[in-house]
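Note that one protein chain is taken out, while the other chains of the complex remain in position.
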Amino acid sequence: MQHLLDVSLFSSMIRMVAPILLAALGGAICSRVGLFNVGLEGFVLVGAFSAIVGNFYTGNVWAAVLIAVAVTMLFSLIFAYISIHLQANVIVVGISFNFLALGLTAFSLRAIFHVKGAFYDKNMIGLPKWDIPFIKDIPVVGDIISGHSPLVYLAFILVFVLQYFLFKSVLGFRLVAVGENPVASKSIGIKVNRMQYLAVLICGVLCGLAGAQLSLGQVTMFTEGMTAGRGFIALVATMLGQANPIGVMASSLLFGLMDAFSIRLQGFSLPTHFTQMLPYVVTLLAMLFFRRSNYLADAQKANGSSR
Amino acid sequence: MLKSRFPISAWVQPLLAVIIGLIGGAIAISLIGGSVIDTYAQMWKGAFGNFFFITNTLTRATPLILVGLGVSIAFRAGFFNMGSEGQMILGALSSAMIAIYLPGPALFKLLAAILGGIIAGGIWSAFAGWLDAKFRMNLIITTLLMNYIAALFAGYMVAYPFKDKTGSAALAQTMMIEKGVWLPKLFQGMSIHGGFIIAIALAVLLYLFVKYTVAGYEIRMLGYNPLFAGYGGVNRGKVMLASMFASGGFAGLAGAIEVLGMQYRYTDGMITNPGYAWSGIMATLLSGAHPLGTAIAAVLLAALQTGGMGVERNTSIPLEISSVIQSLLILFVTAKFSYTLWKRRKGGKGDAASS
Amino acid sequence: MLLQMRQITKTYGNLTANSNVDFSLRQGEIHALVGENGAGKTTLMRILYGMEQPTAGDILLNGKEVAFSNPTDAIRHRIGMVHQHFMLFPSFTVAENIVIGNEPKSGLKFDRKKAVKQVEALCAQYRLPIDPNKKVADIPLGMQQRVEILKVLYQGADVIILDEPTGVLTPLEAKELLVIMRNLANQGKSFIIITHKLHEVMEIADRVTVLRDGKVTGELDAGATNVEELSKLMVGRDLLPTNKSDVRLGETVLQVKDVSIMGGKGKPVLDKVSFHVKAGEIVGIAGISGNGQSELIQAISGLQFIDHGEIRLLGDNLKGRSVREIRDIGLSHVPEDRYQWGAAKEGTVLENGTMGHHRTTSRKGFLQGKELRQMVDGFIQQFQIKAGSQDAKVKYLSGGNLQKLIVAREIAQKQPFLIAAEPTRGVDIGAMELIHEELLRKRDEQGAILLVSSELTEILKLSDRIIVMYEGRIAGEISAENATEEQISLWMAGGVSHA
Partner (left out) sequence: KTDTAAPAAEATKAATAKSDKKVILITPEKIGLNPFFAQEDEGVKKAGQEFGITVKTVESTDASAIEQNLRAAVADNYDLIITSSFESEDALKKVAAENPKKSFAIIDTVVDLPNVRSVVFREHEASYLLGAAAGLATKKNVVGMVAALDIPLIKKYTVGFQEGLKATNPNAKFIVNYVGSFTDPAKAKELALTQFSQGADFIAAASAVGDLGVFEAAKEKGFFTSGQDIDRTVTDPQHIVLSQLKGTDAVAYQTVKDFVNGSFKFGSVDYGLKEDGVGLTFVTKDSKSTLSPFIGQDVVTKVKAIRDDIVSGKVKVENPVK
């Protein structure tokens, strides 16, 4: 029992949550402009793959992160073009993007590295682990908070950056406005399309970072389908946090904590299947507190008013 | 004037989309040095090459049609049911268990197994609806999360208490259902089975239901504007529970039919791995939740998959690329090319609220 | 001439919304644009504001040809528009709604404090007081209208287009708005106002342009014309005064007793309201909107629970009854907000016309498609609804035409009791006459009607008995013969009842 809650549980949770949090923030920005992005899983996978390609060819982990971000942005631009300009159903586009990413990365793995399934290289160096001065010396807290990859810290910093961006900056204000009422936004000359492009591109950046954290921070390798459903968990965190960066962080952490906790519960005579359910069940229960707005209000918003 | 515009975009648009999708795929193929014509020929052959392959495609389309129909009911009523996977899993599991353990004559077992699948899927789905109606829990999240719970639960059931202990016993699966309880195959030596007939019949029935019945009308209006429906005397809570039950029931039926017509047992992962639920959701969205359109879109998606298998078998194009071509095709099929081009030409802007 | 629109034509498919329209505006004038529903007024103004591109024709500003491909272009040329439907962000504050698009910044930051200051200054300058920190969702419609005007002024517009600005305003609010417009015009702003209320035109406009079926049928100086001439130009025929026959009261149809509904803030939104409606009479409920009328309507029609009291329809207690049951007992209902409650925008004309008839016009659970089609055809004929076809989506209908469809649908339910809330909101005078006649006919056929309207003239014209609501209570009740505009206005403003 002493192993149920310990330092490594929390520090593992923070690491595991980082890619989910980054992707969920991306999802939140998209949902702020009215695009429900179910393609997060694919975006992150592309990010993870391009990070490894970048690392292998440049030998520089920072260049690799940049390449991951750039490639995922490019990918997200296609997403934006098809769903905004060609007005395709955004959910269909998202689902197809997940398949596309899976096929494309598996194929490129073969084309670039001539391997199937997984690529790793002994000479490849992953993201460094940063010790934070002072904090690292605090007994328990230090062990939990210190010693993660820079992208983990970036993820948590970005929560507040995005919170500021959305609710304090001019651009963020317009972005939120577009999601709130696109017709009204258009009527005062806000480029709705441009805002949506911007949001999807930001999402691309965030998912690129999420992928890089996964393939260079958590481990230093790429394997087919290594996102293993994290994109969908991110989607849930996006919605549960009501597309609010801090809310998204809270729900990601809740999920991460329960996930880490469920690992500890394995082997305590409960069947594994049930311990693995824990994070999902707890997230469901958490929805009792994060309720969505009344459908009446939604409907009123959707139908406008006749004067 | 709206009338005259509709048929143009209704025909030009998907046609153009398919053409552009094929061009996109062709670029992908030539990039890896494959023969475009050969690849597409193999794709066509794999999907519709001869009677055998056509029935193969229709077999694969069967669960997609049913799941798609289910999603479309909820969608029509304004609810986005992302839980088809979990509903399908529970439907498959329950029907396998009923078919194996229920005593009685074979036909009775078969009917009970089908019904059991519908009810299991329906209840799981209606539960999510109830959570929404009662506790205002976002349906998209609950249905998504409940997929994981259903998959893990079913995984446990077949890995432990109801595991098949005959044979090699290495897979998490139920025992095989006795032969009498199988859904009949339509043709000797082909995989297509009675489930396909059921799926097509239901697509037609659902089309008639949505278009011509009072309940169908109420569902549509609820989907358009819940306030309007409420004002007209439609009880949102009731319609929500009913449509979510029906929606999950269709998914459950899809699972049951996959068990009774194809696999003859429930195996862990048999629903999740082929991605039936996601394809079904896509079929619905591609067709704008039109029941007959959903069936057609499902066949199209299935054809892309079986065609992809043909490409895999008969060309040197790697498997991964055929899935890339598939997703490219789907991407472009959904895009509204002609409409956008039409708009551009006209120089007109979006259809902002007009008064 | 400040602005000229020359030979503007706009077609949607094979429907011509504007046909060779000439329109001009002088510096500092108030120019009214009038016409029947669907005549093409909004379309013309959307073209001017860059939201639509004309199929043919051109626009001259200060004699120079201009082309607006989107609202930004128009705003840059100092043209602003207040739309027929609010273009506001309900969850944002007043200040945010006003400055959006041209926000004060410090660096990348949206300087909300400065925004509030600027809005306060703007309010002071034009004498349009408003609390900039309130959420738009929490302020009354009249105030929302003011936000729209302030927004346009903030953008620096010199030409201000107002599309049916008084449609939802109370008479008092409407009067205020007209005063504001005149003040601004005196300060050099120019106005184009679209309205169906011809008395407003006579009161405020310098010039009038009349549209019918997308064509200009007249351009007149307001001083040289009158309501009759205008309405003839609009409708193409003379309007006959409506005659009201004597009341023949039947039994009590609706009985409302001590009904209370608690509001969110501890203050009741309905406070012990009691009244009744008998067969063969029209009871008018007057009052500034937001004084409990909406809640009352919703309570009667089963869309809202009541905390206290009792409502009986034809003797049946409505407590715990669903909307459907209440409709089956004998209710039909023209809702106050046609887009929120009255229609499904994505639905077709046929689908929207079917609501409420779908259960009665059915056999064994199947809709009787043919009969429904005939019925809706009847609505279109009788109310001259301009709709491409029965299969056209309702979102493409002009506001007034949709309103007519809803009224037609509800009257055709042939129920003993009808709630008619703002039945003529946004409809042209011709259609208004028609709707009024239909309501009176229903009354004469021993129907019971509860008329809720913010138009005092409408209340006075149609009602047999008038109830005035103020802050959730009945401030006064008076019979039509004894009613005076002054008395009712006093009650509406919260004056003490001496009835």
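Lettered A, B and C in written order, each chain numbered from 1.
Note that in this section contacts are C-beta pairs under 8 Å (C-beta built on N, C-alpha and C of every residue); 3 or more make two chains touch, one makes a residue touch a chain.
All values derive from a computational prediction rather than experimental measurement.
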Chains in view that touch the one left out, judged over the entire complex: A, B
Contact residue for the chain not shown (choose from A:Ala51, A:Ile144, A:Ala184 or A:Met221): A:Met221
Chain not shown: contacting residue from B:Ser35, B:Thr213 or B:Gln263: B:Gln263
Which of A:His148, A:Arg174 or A:His273 contacts the chain that the document leaves out: A:His273
Residues belonging to chain A that touch the chain removed from view: 3, 6-9, 12, 15-16, 19, 106, 109, 116-118, 120, 122, 214, 218-221, 223-226, 228-229, 263-264, 266-267, 271-273, 276
Interface with the undisplayed chain - residues on chain B: 52, 56, 59-60, 155, 159, 163, 165, 167-172, 176, 189, 191, 262-265, 267-270, 273-275, 305-306, 308-310, 312-313, 315-316, 318-319, 323
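Note that in this section only the chains that are shown with their structure count from here on.
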Busiest interface, counted in C-beta pairs: A-B
Whole-Å separation of chain centres (CA-atom averages), chain B against chain C: 44
Interface hub residues of chain C, defined as touching at least two other chains: 51, 70, 84-85, 340, 342, 345, 399
Of all residues in chain A, the ones touching two or more other chains: 183, 186-187, 299-300, 303-304
List of chain B residues in touch with chain C within their complex: 1-5, 212-215, 217-218, 220-221, 224-225, 227-235, 347-349, 351-355
Sites on chain A touched by chain B in the complex: 82, 85-89, 91-93, 95-100, 102-104, 106-107, 110-111, 183, 186-187, 232, 235-236, 239-240, 271, 273-274, 276-277, 280-281, 283-284, 287-288, 291-296, 299-300, 302-304
Chain A to chain C touching residues, read off their complex: 168-174, 177, 180-181, 183-184, 186-190, 299-301, 303-307
